[in-house]
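Sharing a structure, written as C-alpha cells. Questions coming.
Complex shown without one protein chain; remaining protein chains in place.
Labels run A, B and C following the written order; every chain starts at residue 1.
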Amino acid sequence: MLLQALRQAVLDANLELVRRGLVLYTFGNASGISREDGLVAIKPSGVPYESMSAADIVITDLSGQVVEGSLRPSSDLATHLEIYKHFPNTGGVAHTHSEFATAWAQAERPIPCFGTTHADYFHGPVPITAPLTSEEIAGDYEKHTGAAICRLFDELRTDRVPAVLVAGHAPFCWGATPSEAAHNAVILESVARMAYYTIGIARDAAPLAQTLHDKHYLRKHGASAYYGQAKDEDK
Amino acid sequence: MLLQALRQAVLDANLELVRRGLVLYTFGNASGISREDGLVAIKPSGVPYESMSAADIVITDLSGQVVEGSLRPSSDLATHLEIYKHFPNTGGVAHTHSEFATAWAQAERPIPCFGTTHADYFHGPVPITAPLTSEEIAGDYEKHTGAAICRLFDELRTDRVPAVLVAGHAPFCWGATPSEAAHNAVILESVARMAYYTIGIARDAAPLAQTLHDKHYLRKHGASAYYGQAKDEDK
Amino acid sequence: MLLQALRQAVLDANLELVRRGLVLYTFGNASGISREDGLVAIKPSGVPYESMSAADIVITDLSGQVVEGSLRPSSDLATHLEIYKHFPNTGGVAHTHSEFATAWAQAERPIPCFGTTHADYFHGPVPITAPLTSEEIAGDYEKHTGAAICRLFDELRTDRVPAVLVAGHAPFCWGATPSEAAHNAVILESVARMAYYTIGIARDAAPLAQTLHDKHYLRKHGASAYYGQAKDEDK
Partner (left out) sequence: MLLQALRQAVLDANLELVRRGLVLYTFGNASGISREDGLVAIKPSGVPYESMSAADIVITDLSGQVVEGSLRPSSDLATHLEIYKHFPNTGGVAHTHSEFATAWAQAERPIPCFGTTHADYFHGPVPITAPLTSEEIAGDYEKHTGAAICRLFDELRTDRVPAVLVAGHAPFCWGATPSEAAHNAVILESVARMAYYTIGIARDAAPLAQTLHDKHYLRKHGASAYYGQAKDEDK
C-alpha cells in the first residue's frame, strides 16, 4: 500500500522531468525512498516515458537488489543509493542531463550564486565532484560516482545545497520527496541557464553578497521562513 | 464591484506572465491599484497559477495590511507599494524572474538601448539599482528594495522607462494598468534577450543614436504619437 | 475579386510569421502588391493577430493613400512601398523584429554567409543599411528607411539577396509573393541564429567558399536549378 504510493510519487516525479523539458528520450531518472521499509523505488532502465506506469517502477533494497518488479532498474541506481545513505533526510533523488546544468558539469565549473533565484534554493554555489580515478571508473562506476558526491559534501559540510554536478557527466538533485527532488532539478536548470547568460554579459560577474544570499535562503527555509502560505511560495 | 474588476485584471496580468513563459512554478507576481480606494490587489504567495482564481487575489491597503482575502499576499508586496507611492500614474506592477532580464540584473549591468524595439517602450537604458546595504537587507528587505528603485528614478528624473533591474535579483515593470505592466515585462524580456545576442555579435556595439531613440519612443507615446489605431499598434 | 485573393494571401503571410514565432504581440507586418492594379495590401496597424481577418487588410495605392479598408495601415507602409518601387519583380514584403536577425541589425553587422543554408536563399551576405541622418529621421522617417534600403542595393547591384537589415532596427525580407516573403523571413531568422552560434564557436569563422555558395544558390534558383519537384524542395 505505502509502496504503491511511493511508486506513484516516483512516477510523477519522472513525468515532471519530461513535462519541464529536462529529458530527451529515456534519459534521466527519479527515485524515492521509504526509510521505514528500507526500500527504494526507481524508474526502470530504458522504458519510454509515454508508456510508463506506476507498476513499472522497480523496488530495490538499499544494496540495490530488486525486491519487486520485473524490469531492470535504472543503471544509475547505485548513485542514488549512495545519496540516500549519506543524507538521512533525503526522500527523493532526480538525475537528468538537462542541457545547461550539464554544460557546467562538462566545463567542470561549479555554478556560482549570481542571484536571488539561486539563493532561494541553494545555500552556496552548486558544487562539482572531483574526477574519478581510472580504477573507480573501471570498477563499480555508478557507486563510485555516488561516493564522490558524498566525499564532496563531507568537505563542504552543508546540507543546504540539494544539488551537485558530476564532473563530465550531469547533475543530481535531491529533496524531502521525489516531487521536491524533481522540482529542484527544474530550478537548477533555470539557475544554470541564467548563470550562463550572466557570464555572457559580464565574464567577471561577482557572486551575490553573502548577506543577500542568506536573506533569500532563510526567508524560504528554516524556522524564520516567511514565504508562501505554508511551505511553497512565489518570489 | 470595482474591486472585483481589479481582481480580475490582476489575475489576467498574472496569467499573461505564465502564457508568455516568463515564470516558473509560482515565481513572479503582478498587482494593480485602485487609486480612489487606496487599495492594492496582488497575487497570493505560493498558490499555483493553474488553480488561481480572481477570488484568491489579495486586497491590501497602502501600508500592506490585508483588507480582503484569506491568503497571504506575495512576499514582494512591499516593493510594489513603494513603486505605487512613487509613480502616481502607475496602475499596475509586474515582477518576474524572466531569464534574460534577470541575467542582466545578476551581471549588475543596465540594458543599453541597442535598437528600436527597446526605444519603442523605454526612453533610455533599463537602469539597475544600487546594491542594498547589509542593514537594508537585514531590516524591512522588500520595502528597502522598493526604496532603492525610487531613489534610482529620482536621480534619473524620468517617468518614461517603466522598468528597472534590481541588482542581483530580477526586474520589476509597471504601467497604467496591470495588463500594461505585464505587457512591459514581456517586452523587457525580448529586449533583454536581443541585447544579450547583440553584445555576443559585437561586444562594443554602440547604443542607438539619440535622434532615432527619440523618434521611436515619441511615435508611440505622447501628443505626437501616430502609431496604431488608437493606442496600440505594430512596429 | 483579385484584391480579395491578395488580401487573403497577405493575411496568410502575416499569420505565418506568428506561427513561426517571429512576432511578439502586434509586431511585424507583411504586405503584397497587385502590379496590374498598382495597389498594395498590408496589415493594419495594431490589430491583434488572433482577431485579424482578410477584411481587416488595408488596400493602398503606391503613394500610400488608403483605397479600401477602415483601419489605418501599418506605420511601416512607406518602407514597403519603396521596396516595391525599387524591385519590380517583388510581389510581397515582410518585416519582423525576429530576435536573432534584429540582434545583427542592432550590432550593425551584415550576416556573413557561413553555410549552405544561407547560400540556398541569399546569394551573398545579408547586408545592412547605413544609419539615417538626423534630418532623415526627423522627416518622412519610414520612407527614408526604404530609400536607405534601395540605395544599398543600388550599390550592391544584386537582386539575389531578398533580405536586408536596417541598422539599429530589424530586418525586411521580400519575395515573388507575400508567402515567399514570409518564408524568407523565417529562413533569415534561422540563418541569423546559426551565424550567431557559428561565431560563438569560432570568432574568426571564414565565410563559405564562393564556388560552394554559387553551387547551392544556383541549384535552387534560375535556369539550371535541379532542386525539388517543381520549385520547392528539401536540402
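Following the convention adopted for this analysis, a residue touches a chain if its C-beta (ideal position, glycine included) is under 8 Å from a C-beta of that chain, and two chains touch if they have at least 3 such contacts.
No experiment lies behind these values; they were computed from the predicted model shown.
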Within the entire complex, the undisplayed chain is in contact with A, C
Where A:Lys43, A:His80 or A:Arg219 are the choices, the one touching the absent chain is A:Lys43
Only one of A:Ser75, A:Asn89, A:Thr158 or A:Gln229 touches the unshown chain, namely A:Ser75
From A:Arg7, A:His169 or A:His183, the answer for touching the chain not displayed is A:His169
Residue positions on chain C contacting the omitted chain are 114-117, 183, 186-187, 190, 193-195, 197-202, 205-206, 208-209, 211-212, 215, 219, 226-235
The missing chain sits against chain A at residues 24-29, 43-47, 71-72, 74-76, 97, 99-100, 102-109, 131-132, 134, 137-138, 141, 168-170, 196, 199-200
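Keep this in mind: only the chains that are shown with their structure count from here on.
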For copies chain B and chain C, the superposing rotation on Cα atoms, rounded to the nearest 5 degrees, equals 90
Taking each chain's centre as the mean of its CA atoms, the one lying farthest from the centre of chain A is chain C
Per the C-alpha centroid definition, the whole-Å distance linking chain A and chain C comes out as 46
Chain A to chain B, mean C-alpha position gap in Å, rounds to 33
Among all residues of chain C, those touching at least two other chains are none
